[in-house]
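All protein chains but one are shown in place.
Should a chain be cited, it is by its letter among A and B, assigned in written order, with residues numbered from 1 in that chain.
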Amino acid sequence: MSTLVETDAETLLAALRGLLAAKGLATPAEIAERLAITEKASPAQGARIVAKAWTDPAFRARLLADGTATVEGLGIPMRGAPPLGVLENTPDLHHLVVCTLCSCYPRAVLGYPPFWYKSAGYRARAVRDPRGLIAEWGTKLPDTTRIRVVDSTADYRWMVLPLRPAGTDGWSEDALAALVHEGDMVGVSVPSAG
Amino acid sequence: MDLAPGTEVRVKDDWPETRGPCHIRTPHYVRGRRGRILRRLGAFPNPEDLAFARPAPTRALYHVLFDETALFPDSRQGDDLLVELFEHWLEPA
Partner (left out) sequence: MDQDKPRAHHDMGGVPRYACEPVDIAPHTLSDFDKEVDALRQVLGLKGVMTVDELRRGIESIPEADYHRLSYYQRWIRSITDTLLRKGFITEDELRAALEAP
């Protein structure tokens, strides 16, 4: 590896910016366009998907069967993105997603992965002590609930469909979506109406 | 090789890290361990080749389920772990 790569990162980016623009490999306009597209994805977008799945059984079934096509149907751009798989939590089974090798994350839906998801502590502990790990978020599951850790190692990206909280019968999709947070769709936390 | 859901498999106990530069998507903690096929996820170009810009033949990708206690003896009975593994890392158990 060339020692030039050890140059300060901001300086390296500035140098590449000019070189790649001059060569037509990555122009400022192309970079700005991708950045804008990336910023449209967010946990709020994921929360809307979850709320729709809670209120529309046919949508829920399609989402679980083919996440990519189903969210595309909501207008979320998935072209070029890895396929999306959706993991349904039940009273008996709770999913926790991690990428132990890097930071694979359902970015097309949820946006940039959060800082903690990329950390060594999270990546190491999720597969070995999932209950101890989610306790950092104050999450405690019933003793009767099993945990399924999902190590996202390859070509899919995984999003958790959390359990709909009790006491939300008749709520609108908007009100339900407001209950759903980033961590709920990774499995470190669970939504609550309380 | 087509592995049906429920098939018992063993992950190869192979350590390409010891043989030179490589890029592999099979975590160290499942190698040599027994699990079972949950589903076939599809077929994708082999990342071990893509990482070096080599022609990448397509390989079947499986979702493989392991008992947590088979991976980490101190973990809780009943919990399990699901991981995406390529066919060339799997052999029938």
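The rule we apply is simple: a residue touches a chain if its C-beta (ideal position, glycine included) is under 8 Å from a C-beta of that chain, and two chains touch if they have at least 3 such contacts.
Remember, predicted model here, so these are calculated numbers, not experimental data.
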Residue, one of A:50, A:110 or A:127, that touches the chain absent here: A:127
For subunit B, the residues touching the chain missing from this view: 15, 17-18, 21, 23, 27-29, 31, 47, 50-53, 71-72
Subunit A, residues in touch with the chain not shown (by the definition above): 1-2, 4-7, 9-13, 15-20, 23, 25-26, 30-32, 34-35, 38-39, 80, 98, 100-103, 112, 114-116, 118-129, 133, 136-137, 151, 188
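By our rule, only the chains that are shown with their structure count from here on.
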List of subunit A residues in touch with subunit B within their complex: 83, 85, 100-101, 127-131, 146-156
Contacting residues of subunit B [partner subunit A, same complex]: 25-27, 29, 41-42, 44, 47, 61, 68, 71-72, 74-76, 78-86
